[in-house]
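Note that this complex is displayed minus one protein chain, with the remaining chains in position.
In this document, chain identifiers A, B and C correspond to the written order of the chains, with residue numbering beginning at 1 in each.
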Amino acid sequence: MTGRKSFGSDNHAGAHPEVIRAIADANTGDSHPYGDDEWTQRAAAELTAAFGACDSLLVLNGTAANVLGISLLLRPYEAVVCAESSHLNVDECGATERILGNKLLTVSTPDGKLTPDLVRSRLTGRGDVHRAQPRVVQIAQVTELGTCYSLDELRQLSDFCKAEGFYLHVDGARLANAAAYLGCELADLAAGVDVLSFGGTKNGAMAAEAVVVMRDEIVASGPFHRKQQMQLASKMRFTAAQFTALMEDKLWLRSAQHANLMAARLAAGIADIPGISIRYPVQSNAVFATLRPAHIADLQREWTFYVWDEGENVVRWMTAFDTTEDDVDAFLDAIRASVTK
Amino acid sequence: MTGRKSFGSDNHAGAHPEVIRAIADANTGDSHPYGDDEWTQRAAAELTAAFGACDSLLVLNGTAANVLGISLLLRPYEAVVCAESSHLNVDECGATERILGNKLLTVSTPDGKLTPDLVRSRLTGRGDVHRAQPRVVQIAQVTELGTCYSLDELRQLSDFCKAEGFYLHVDGARLANAAAYLGCELADLAAGVDVLSFGGTKNGAMAAEAVVVMRDEIVASGPFHRKQQMQLASKMRFTAAQFTALMEDKLWLRSAQHANLMAARLAAGIADIPGISIRYPVQSNAVFATLRPAHIADLQREWTFYVWDEGENVVRWMTAFDTTEDDVDAFLDAIRASVTK
Amino acid sequence: MTGRKSFGSDNHAGAHPEVIRAIADANTGDSHPYGDDEWTQRAAAELTAAFGACDSLLVLNGTAANVLGISLLLRPYEAVVCAESSHLNVDECGATERILGNKLLTVSTPDGKLTPDLVRSRLTGRGDVHRAQPRVVQIAQVTELGTCYSLDELRQLSDFCKAEGFYLHVDGARLANAAAYLGCELADLAAGVDVLSFGGTKNGAMAAEAVVVMRDEIVASGPFHRKQQMQLASKMRFTAAQFTALMEDKLWLRSAQHANLMAARLAAGIADIPGISIRYPVQSNAVFATLRPAHIADLQREWTFYVWDEGENVVRWMTAFDTTEDDVDAFLDAIRASVTK
Partner (left out) sequence: MTGRKSFGSDNHAGAHPEVIRAIADANTGDSHPYGDDEWTQRAAAELTAAFGACDSLLVLNGTAANVLGISLLLRPYEAVVCAESSHLNVDECGATERILGNKLLTVSTPDGKLTPDLVRSRLTGRGDVHRAQPRVVQIAQVTELGTCYSLDELRQLSDFCKAEGFYLHVDGARLANAAAYLGCELADLAAGVDVLSFGGTKNGAMAAEAVVVMRDEIVASGPFHRKQQMQLASKMRFTAAQFTALMEDKLWLRSAQHANLMAARLAAGIADIPGISIRYPVQSNAVFATLRPAHIADLQREWTFYVWDEGENVVRWMTAFDTTEDDVDAFLDAIRASVTK
């Protein structure tokens, strides 16, 4: 870290002060462990209400949220259709394959988003005993490329899944940012979906994610899967308190709106800088931009961010709940200076 | 919870105030994620120094610490010899079998402790391709029954393992209590051991355990196993800060000493109450006692604790870092009143 | 091999000449692969008729038959209750744990047979998220100790399983010998059972076992599990032809009756030899006997058989479809000579 605000990832940020306070407040003597406590009950009540869900399961990180969620939906010989660029496929060290034994059927996408047509391209061999059988369609909302599915696109995918007998799973590590961008309720993002991850960590929590279950018949097996997948915290109240903090007065939404706003400010500022172009539509708290390697190297001397695609000179700049207008403006000044130097 | 101090488990307690403070103190703006931060480096340095270890890996709960630790030592067709009463066998929902695919070869023990002779009873079929091959001997220090291996017993097991070509793994969810009881260094408990779990959560942390690696050649694969086993926290500093708090001025030891002392006080108080007997030697922060079912039921109306063995009327009473002398004395009064009523 | 008939195992024998002939007869030019052929259809028709089954799946060995059968019944966090002495637990190199990830809950038995009471002893922790949940009760018919469940014992276990919400799985590697001993139909052995293995290999086949499925709702997933578990033969007709040979004029039954008869002859002959005692009731094609180590060593110089329990001086003597009366009588002479020398 260089001392300047990181644009590297929303997980470079610390925890929201409200989250820290909620943790400290939960530290009041004894409590039943493993989720049999008032904080967990409150968090669960708020989550199921917000999503119109059947149940929710708190876990400790995003990879676990995805793997646990998918495990509720699949038999061993079934497969997940997902974007080639998905976190599930790229960034989880093969956890789905090892922990669950399921195959991923990856689809190349222009913008990180699946469509019914793209999924259809992966459906050869249904009913053929030699092929792992596609059963879950997994999308990320927000995608790895910072893009969002519109509610209409979601509905099309959901209808498609129902018609084909598939389950729809949503990796929502940044679902809050999608809700903020789309201006919709969490329940709107869950309509027609079978299981979602709802991320807390990237949105101001310390280490807390929720698996949101939208189908009754898989609720009973959830807690066993969670325990066996090593995601059951004994002092669960401290995980739950992070979510009660996020749900209180919609802190989750305010934080996501702010992060999105900062990304929009950054994108707007870039618009008039020559030599830089926005690579994907800015629909969340990420700005993907293309600029010359020399300028990338120059900027990285003072600022923290990732080169997303070395070959195509694409960088990713992310904002967080604690990115300020001044941070963005200072970064814009630096970009402008570097590019025009 | 009844309002009275729980004697149910050391995980009924909250977090030590020092731990909460360390978490809040770590919340200082940006930091590199996934352990590439100063808190993690400090925790790792302190852990490896204290154990004389090659490496340490922070994880999020005790089941994960055990499974990850064992995964560093086993090939798929190899097995773990462990006590029938072990946490690994009884309380982890089959995580070793599912996540690693390895078989457990369980041994019935009188007091939760393995000996070379007990292990030998499980070694038929070595070299026979039809049998899963014993490769790791796993012990818990403290055991599930509250007993400790003496340093001499440890050495005998370790020598036996070396002679037989086995690895020795220690489930140290309560290793601090063993060090406190035995009056030895952590390094003494790790001598001749290949991998240990070192528990934080039951000793005042919020959710933090360490996998301590004593062999050089398995260090490199550890981080990949941890990530794939879904135990890599993105905002790792908050996990690490819990361990820096525990290691600071040996808070881990002071807390364990206190908990042990409270258990000893409880055991001493029981000694002169008729109709109760201590079931296992009290060598940590647990007291196992036998008393009449009616008295158990009576006590449970006001106090929280578990019946360990329904058939034999054994209960488990655990103390924690925050159990006070008054808590113990009040509980003793209640026991006395119940038993003599 | 010493040139004398082996009493080591029924898999020391070759294949029945009828089986070899059926294989050769199936070698008539082209055929659709993977079971889409007339031999497989015929074998399936005969098996489902004989068992009153919903479906059957041919596989290549007994371990695979057990693992595949169990895989149709279990979710990852569920467990199998089985005898400690079972093939599943002892002789399959941990295949269930590795291939399926499921835990075995083993029960010590006096004679290899489970009872409702013995199973009940393993049911603590039902509904407790920390415990793998018992879901399948597995028995072997014939057991590893050569004993058979009576139809009444079977019915009691089956009723118990239904009442408790368990599935009942039967390892029938030697089911033919049980049918021969009990004088019942295969369908009688399958009544109240959910999935069975029906062994061919130990009863004169070359390498062929059947998984017999008694529940409609798991039929559809069977072929996918079989393929994924690497048990789908491309030239399946040659596996199927082994079963059509066994089913033709009940060759399976005649072979098993003969093997049982030879074991009975051996047991009867032993009865009047001093210094030898029968260890378990002789209810199939195995005789377990206790005799002095010196006599064991003496006999093994010329005859092939296994010492079953070194500590208790128990040997296992098995007969096969091709064991003759002369083989048995010659072996009895040798035993008599050795023991009385």
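Here is the rule we go by: a residue touches a chain if its C-beta (ideal position, glycine included) is under 8 Å from a C-beta of that chain, and two chains touch if they have at least 3 such contacts.
Everything numeric in this text was worked out from a predicted model, so none of it was measured.
Novice: Touching the absent chain in the whole complex: find that residue among B:His16, B:Lys227, B:His295 or B:Arg316.
Specialist: B:Lys227
Novice: Among the options A:Ala24, A:Ala79 or A:Leu157, which residue touches the chain absent from this view?
Specialist: Residue touching the absent chain, from the options given: A:Ala79.
Novice: Touching the left-out chain: which of C:Asn61, C:Thr290 or C:Asn313?
Specialist: Residue touching the chain left out of view: C:Asn61.
Novice: Would you mind spotting which of C:Tyr77, C:Tyr167 or C:Phe238 touches the chain that isn't drawn?
Specialist: Residue touching the absent chain, from the options given: C:Phe238.
Novice: With the full complex in mind, choose from C:Ala95, C:Leu168 or C:Ala259 the residue touching the hidden chain.
Specialist: In the complete complex, the chain left out is touched by residue C:Ala95.
Novice: List the chain B residues touching the unshown chain?
Specialist: 34, 71, 75-77, 101, 129-130, 132-133, 221, 223-228, 232
Novice: Quickly run down the residues of chain A that touch the omitted chain.
Specialist: 76-77, 79, 90-94, 97-99, 101-104, 106, 125, 129-132
Novice: Spell out the interface residues on chain C facing the chain that's missing from view.
Specialist: Residues 1, 5-6, 8-9, 11-15, 17, 20, 23-24, 26-33, 60-64, 67, 92-95, 98-99, 201-202, 206-207, 224, 227-235, 238-239, 304, 322 of chain C touch the chain that is not shown.
Criterion: only the chains that are shown with their structure count from here on.
Novice: As a test of understanding: of all chains, whose mean C-alpha position lies farthest from that of chain C?
Specialist: Between chain C and every other chain, the largest centroid distance is to A.
Novice: Cα centroid separation between chain A and chain B, in whole Å?
Specialist: 34
Novice: Which integer distance in Å separates the CA centroid of chain A from that of chain C?
Specialist: Spacing between the chain centres: roughly 50 Å.
Novice: CA centre of chain B versus CA centre of chain C: separation in Å?
Specialist: For chain B versus chain C, the centre distance works out to 42 Å.
Novice: If you look at chain B, which of its residues touch at least two other chains?
Specialist: Residue numbers touching two or more other chains: 92-94, 98-99.
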